[in-house]
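Excluded from the complex is one protein chain; the other protein chains are retained at their positions.
Right, chain A next:
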Amino acid sequence: MNGLSDAPEPGVALRDTAVRDGLAVGLATAVYGISFGALAVAAGLDIWQTCFLSLVMFTGGSQFALVGVLASGGVAAGGSAIATAAMLGIRNVVYGMRMKPILEGPPATGQTSPMWRRVAAAWVTIDESTAVALAQSNDRSARIGFWVTGIVVFVGWNITTFVGALIGDAMGDTRAWGLDAAAAAAFLGLLWPRLKRVQAGAVAVGAAVVATLMTPVLMPGLPVLVAAVVAVVVGWFDLFRRRSES
């Protein structure tokens, strides 16, 4: 994603870049929907429940987490599943706050978007749409990048979720197909791009150790929530910051 370009007509070139970035990221992301659909069905959800999550929740990390916790603890772990999904959704609040001034233009103009458009913007506020928008070099391309990515991911993600759910439904014994390992690999893929800083790496290792140690002691689902304390402690005191500025 390189938003900068030195083409003779910078406006057009930047807009094209934003559309291209949005399409590329959107299509690549949409394909993950296959794995989500299959894993959700393997966790015991039916096809409609699986598709409802992609339509309404529409934030991959929370969706994978919800079905992951339900897979390990069943309906009894429902509270933990909800809490984990919600906590993973907190980052979308931060994304929304960053996107709002860009989507609405400078406050001096006094313009505000109609409510339906703000709700639509919130609906498609996810890692990918925010990342593409923030990689552009002016507000106009950022808006284009945001909407193209958000809409392409939304449409693609929902189609591939449905396809994945059908595949998962046809699979039968999902362990024999290695779907439990696929779920772990999917979480790792979501975590990987966030590990560039030393602080994040330290939190990841600490949280993994805490969750593992707590697994034999606590009800399924709770070890993950307890591990979140590692983030609060490290974040509050700003520990492990050495070499973290990059």
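In the analysis below, contacts are C-beta pairs under 8 Å (C-beta built on N, C-alpha and C of every residue); 3 or more make two chains touch, one makes a residue touch a chain; residues count from 1.
Keep in mind that, in the parts below, contacts and distances are computed from a predicted model.
The subunit not displayed here is recorded in UniProt as "AzlD domain-containing protein", chosen from "Energy-coupling factor transport system substrate-specific component", "AzlD domain-containing protein", "Class E sortase" or "Endoglucanase". In the full complex, chain A touches the omitted chain through residues 28, 31-32, 34-35, 44-45, 49, 52-53, 56-57, 59, 61-62, 64-66, 68-70, 72, 75, 78-79, 81-82, 84-97, 99-100, 118-119, 121-123, 125, 175-192, 194-195, 199-200, 203-212, 215-216, 218-220, 223-224, 227-228, 230-232, 234-236, 238.
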